[in-house]
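My questions all concern the structure below.
A single protein chain has been omitted; all remaining protein chains appear in their positions.
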């Protein structure tokens, strides 16, 4: 049983999900990326994740690139190789330049350091932040 | 030996670091937040972290709020309470509205889900992302 | 020096461990899975882990499939590819159906979300839970 | 601005969510637990999480206690104090005995060890698991 | 039901474990630290963890302080507040000076950065390391 299911072999529920994503991105459903081919035999999880992604990236106050950077930051913190590869690519498509990537990485790495420093030195939360 | 050192009791190296941060933020050094009071007796780590933060948040291609959101995203992924409290407050000060925070959280939570889905279903990276 | 040691090439301590596991599973020791081949040159860790696994999966109040699901849940949270592959296979052998897997994944993903929400919104523990 | 909003002070969207949870659990909405009081001012995240939890714990192939143990296992792996306190309590209510808890913890701890062993010794996935 | 059980109120199995630890440390069993008071009602986990700790810290090739630093490094990576507080204290007792602590923290923080860089830039393992 292959781990990935191609679009033409998907069940109707999966085809509906992939068709919607492909239409929104303006691509051929056959070119959908692997995460959706992997989820094709898991319809409940697939539909839920597709819905959550659609809502998360729906137009709003934050611009599309900022959202990609937030997604990528979480993926680096979690060391998810697939997510770094895919959303790194998407961030590029949405306008991330080399300079932006460099700045982004410096903030991510500073945050990693700040997180571990706060734990290692057991820093109590300032009263000013508690009341905020 | 108290875990936090007030500015007036800091050694010269720590006072220099805190003085620089306070000047950049336009606050009184005595009002510096706890992470710096906790680092005051650890000068090498303190100076390195202060320098890294200053460079990470220096003006550049990404706007200050985007950088705060990236920092906050990493801190939520790492479940760092101090960092969430402090950088959540700073994000508010730099313009994060309730609506932005809601959108931000939806992206963070979608990323958490995507990260775990990619692992749980063992999704291989698409060739298109490898070549990017 | 190869990373994996085949059963026939293992030292006596490793052979004893693998022999015991193979007998309990009713398989040929030569077909032992890779984690034990990798541990074969690390006898103290190998014996300790084998003993801990044997005790953890010994018959008791919780049925074998429930234990596999708990093991798999931890492995997904930690994004351990080897463990997801091996214990996912074992869960199937112990009776996990597609429907059960789908339900299981929804709980795992809901838990991931709940964990990050509790941190991101800094939720204090209810007094009722403290006293439990 | 307090971090927790009591039921009587919630906006209509939040009241609807909490009313539904309270009805399903047979409790007074005023006794809802803190995570919902913390989410009350974040309606989009609140509604999504409430829906995801309801679906994850809907009757199905896996019994309610198994689902609680899976949730608890993820929460321990992620070290989420709030989630451990709340879902530990719920697992007790759904029938977890001291003996079950002990067995559960042994599996969780064995999984943690297995996860780190697989990484530390860089164990490649068995072909048999790849094809599963 | 209190979360912590004092030595005088422990069951015989727990008293045996705590008695052994106290004797090895040369302290009064009544002064045992909280982790053991918390485990007192969970005898199987307690005995296993006590045995594992005893073996891990038994005299060997690595000196006691090096072992404490390794334990502390893992605890900081995992952001375990209890473990950082307890093993930080033990490292001091075993000879960690302020200077050593500073050097230790720099290595821990450099490792955190190296770990995230390797993931973020998707660095493939060198052939030389594969063969090692």
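By written order: A, B, C, D and E. Residues from 1 in each chain.
The rule is short, and it goes like this: contacts are C-beta pairs under 8 Å (C-beta built on N, C-alpha and C of every residue); 3 or more make two chains touch, one makes a residue touch a chain.
Given the structure is predicted, the values throughout are model-derived calculations rather than measurements.
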TODO: Just the residue numbers, please: which parts of chain E touch the chain that's not shown?
DONE: 3-4, 33-35, 38-39, 42, 45, 49, 52-53, 55-57, 60-62, 66-67, 69-71, 73-78, 80-83, 85-89, 92, 97, 99-100, 103-104, 106-115, 117-119, 121-126, 128-130, 132
- [ ] Could you list which residues of chain C touch the chain missing from the display?
- [x] 41-45, 48, 78-80
Open item on the list: What does the interface between chain D and the hidden chain look like in terms of residue numbers?
Closed with: 76-77, 79, 81, 84-85, 105, 108-109, 112-113, 115-117, 119-120, 122
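Keep in mind that, in the parts below, only the chains that are shown with their structure count from here on.
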Open item on the list: I'd like the angle of the rotation relating chain B and chain D after CA superposition, in degrees, nearest 5.
Closed with: 120
Open item on the list: With centres defined as the mean C-alpha position, give me the chain A-chain E separation in Å.
Closed with: 35
Open item on the list: I need the residues of chain E touching at least two other chains; which ones are they?
Closed with: 44, 48, 79, 105, 109
